[in-house]
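First, the structure itself, so that you have it in front of you.
Here the complex is missing a single protein chain, while all its other protein chains stay put.
On to chain A.
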Amino acid sequence: MTRAATGPVQVTGEVLGVKRAGAFHHLTLVAAGVAERFRPGTFVALTVGGDLSQRLLRRTFPIYRARPTGAYGGTVEVVLATGDDGSDWLSRLGGGARLDVLGPLGRPFALPKEPVTCTLVGGGHASAPLFGLAERLRERGCAVHMVLGAATETRLFGALEARRAAKTVIVTTEDGSVGMRGSVSAVLPDLLARTSTDVVYASGPHGLLHAAAEAAEAHGAWSQTAVETDMPCGTGVCQACVLPVVGEDGVTRMVRACTEGPVFRGDRVRWRDLGTVPSGTWGAPPPAPTGGPAR
């Protein structure tokens, strides 16, 4: 059987270390073959709880950094938030712990062919995949600007690193603990105009992605948004990670975030209808006259 050299691999990963990063944890894994195939925006799906675990679903994380070679072989790094029992378990792992790694999975950010101007927008720890992206964009001669937003200072990720990665960095917090008080949507229109941004890349909660997509559209820029959603398998087999996305033909379909995404064109996602199957979606039942759920 021939297997695509670019496809994902399944390997036993070994924890190199877990470090605190503000309210988050930064996990480094040795995982052969993943880094070579990495492109910014792709993710890994990890098992949690060990071999005897009663927790069967994968936890997925966008790849923060990937190094094909190093003292320990290829490594990948991800950022964990607390609150989910599986991520909490990962954050307590010590060096040498082993777990099953699938990756890189999903569609990466599309990169421009020309050296254009790009604004990267990140919310909380979801900004992680933007740093690898910034590097690739700079290698192509693109100008890179960054906006990082969070509820409060400890929930920002990568604010220092952003200063190396981007020409302009704007930080916003909802409580004003650092940077400008408010959300990223307040600063985007002005920044996009001032920098003449051609492409907006965004990674974060749905509200932030929606705001970034709208700001891009108002300014006449393309947008690429990486959605954050529960992905029980990460490989396209469970059909649980779907969201309504408009295709080239103008038809809305429920598509899988793990396989058709996680990166989508921002103007294609039906942000206001997330969590629903909008009427008119391909294969949706006609609206029920009684208002009750239709079969």
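Here, a residue touches a chain if its C-beta (ideal position, glycine included) is under 8 Å from a C-beta of that chain, and two chains touch if they have at least 3 such contacts; residues count from 1.
As a working rule, contacts and distances are computed from a predicted model.
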{"item": "Omitted chain (choose from \"Trehalose transport system permease protein SugA\", \"2-oxoglutarate ferredoxin oxidoreductase subunit beta\", \"histidine kinase\" or \"Dihydroorotate dehydrogenase\") - UniProt protein name", "value": "\"Dihydroorotate dehydrogenase\""}
{"item": "Among A:Ala32, A:Ala97 or A:Val242, the residue in touch with the chain that has been omitted", "value": "A:Val242"}
{"item": "Omitted-chain contact residue, chosen from A:Leu56, A:Ala193 or A:Ala218", "value": "A:Leu56"}
{"item": "Residue, one of A:Ala66, A:Cys233 or A:Val263, that touches the chain absent here", "value": "A:Cys233"}
{"item": "On chain A, residues whose C-beta touches the chain left out of the figure", "value": "1, 3-4, 7-10, 47, 54-58, 100, 102, 230, 232-233, 235-243, 253-254, 259, 275-277, 281-285, 295"}
